[in-house]
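Let me begin by presenting the structure, written as structure tokens, before commenting on it.
Missing here is one protein chain; the remaining ones are kept as they sit in the complex.
By written order: A and B. Residues from 1 in each chain.
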Amino acid sequence: MKSLFQKVPRLVLAVIGLAVFGLVRAPLEDDLREQLVAANLLLPPPGQGAFEQMSQSALMGTLGGLRSLVATYLTLNAFEHFSTKSWDDLRANYLIITNLEPRDESHWVSVIWHIGINATANMEIDTRLPAFERERRFNEYAFQAIDLAERGIAQLPESFAIRLQLAEVYREKLKDDCATARVYGEIVGLPGAPGYARRFYGYFMARCPGREREAYDYLTALYREGEAQRLPTLIKEIKNLEVKLAIPSPRRIPDGDPDRRPQKSAEKPAKVLPGGIVVP
Amino acid sequence: MSEPAVEVKNLTKVFSLGLKKDYVVAVDNLSFEVKAGEVYGLIGPNGSGKSTTMKVVLGLMAASKGSAKVFGLDSGDIRARNEIGFLPENPYFYKHLSGAETLRFYGKLCGMKGAALKDRIGELLKLVDLEGAANRRLGGYSKGMLQRIGLAQSLIQNPRLVILDEPTAGVDPVGSRQIRDLIMRLRDEGYTVFLCSHLLEQVQEVCDRVGIIFKGRMRREGTLDELIEIENQTSMTIENATPELIAEINELIRSRAGARVVEEGHSRTSLEHLFIQIAERSREEKS
Partner (left out) sequence: MSDTPNAPAESAPRTTPRGAGKSVPIFSIGRVYTIASSTVTQLVRMKTFYFLLAFALVVVAVGNFNIPATPAKELSMIKKVAFGTMDIFAWLFAIVATALLIPKDVEDRTLYTILSKPVRRIEYLLGKLGGVLSVIAISLVAMYAICAVVIFSRESLFVAAEYDSMKASGQYTAAEIEEQLSLIQQQGLRAELGIAVLASFFKASVVAAVTIFLSTFASSSLFTIIVSILLFLIGHAHHMASSFWLDESGNSVVVQMMVKVIKILIPNYQLFSFSEGIVQGEAVVAALVWQMGGLTAGYLVVFLLLSLLVFVDKEF
């Protein structure tokens, strides 16, 4: 009556087959995983912090291979916090998002923009709070933005977009020309960095006490590169430095073409979004 | 002597019950043959092992012991199934397909294609009288229509053997009559028909030979005549007999010592009598 219990041994046989297959594929899969992670196609598991903060549904989604969808949902949720000016909730959301998708540059850029630009701006005008508290929170948000930028740069060391956003915080909020120049300086060497970063590096270096000479050399070198770099602001900055450093007339550059000069100084466009992107 | 269409030898089928070492013997050392060209009926009550036997012949189940062959091929052999057309009890086909699509699907499974398949579908739809419903989805078919499209499906590849499991179960009398007519047509066209049923009247009408199965064992087998023949009795069918002629015959019989008229007219339920007898006998055996 061997055939009597056919079904059970078949299943056992199948499980053995499964185990053999598992043993064969395990090393191959481990190797593939490493390659996929190295190619940034696969993410390492979310950091411990992310799990602690995630809601159950977000956790399930993450486990179910739906990290992007959960991250996108949280991003939309963050916009909700943005519209209600709940800055702390927004930051908490982004801490999870950046844990889920640490390699998505736009998350870092967004959160730095939200906390470093919007939250600080809100503190400048929020009359419900006493002036002292506003100032304290303004600084807190600015430094939180810097902290986020550092974390983002640790994840994406070659990201110029995160640094552009960070530079904006230093430039617009903390009015720290030296720090701004330092960040633009880092951007200059990065792959894919926008060409204007070099000019901005020069402009802010020029305003950083003690670096005027360096700035003058840098900007004139740019000027000598040719027509493409000879934008009105560049010429204006060189002219300022020529006066400041008392450069003798023969070595000064000629006056800029008045036709190329914009109506008003437009160093910064009317509205800038994360990544230095201009919005019409 | 041609090869038998079905040859079942010492077939035993045991089912285990769950994980315990309990088991049920569904078919017990069963042997029989279906000759090519005949209509063979396997009859027995529900749970007697008819369907199990059929499934083994179809290769849907493996025998625990013994063998089942179809035209000399082992029933598990894929070639054997090309020789078989099967209509299960209460067939459900894909409801989303129309009658013609159903036949096309099964035809393609049998390797048919093109004009040959198209012609065959037309032929079969005509045979089972479903030409008008060819493009209607099976979801809207009545039970009798389903049974008929099922029969057409079983014949699609022109098999030599047609196996029918309870072909008229749940079908109304008119539909049932249509199916019986079809079976007889099949026999006339040279198909071997092997059917299972517990409806004795139906079997009596269409089968050349009958096997009676009970609790997995073959109890009686033979031609219908052999089975229902009562050796010391003779029946006569007379056409245009006048009452006077009947009276004369009765008179003649009475005049012979020992002879008497037992019954006049047809013995329609004789098979049923026999069947009940066998059932009672096996019950006695058991006790």
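FYI, a residue touches a chain if its C-beta (ideal position, glycine included) is under 8 Å from a C-beta of that chain, and two chains touch if they have at least 3 such contacts.
Predicted, not measured: the structure shown is a model, and the values here were computed from it.
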Residue in contact with the excluded chain [from B:G49, B:P88 or B:G175]: B:P88
Sole contact to the chain not displayed, among B:S2, B:N46 or B:S255: B:S2
The listed residue (B:V6, B:V27, B:L58 or B:A100) that touches the chain absent from the view is B:L58
Mind pulling the subunit A residues that touch the left-out chain? 6-7, 10-11, 13-15, 17-19, 21-23, 25-26, 28-29, 32-33, 35-36, 39-43, 45, 60, 63-69, 71-72, 75-76, 79, 82, 101, 103-104, 106, 109-110, 161, 192, 194-196, 228-229, 231, 233, 260, 262, 266-267, 269, 273-275, 277-280
If you put the missing chain back, which residues of subunit B would it touch? 2, 5, 36-37, 39, 55, 58-62, 71, 78-79, 81-84, 86-88, 90-94, 96-97, 101, 105-106, 108-111, 113, 150, 153-154, 157-160, 163, 177, 180-181, 184, 187-192, 205-208, 224
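We take it that only the chains that are shown with their structure count from here on.
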Approximately how many whole Å separate the CA-defined centres of subunit A and subunit B? 79
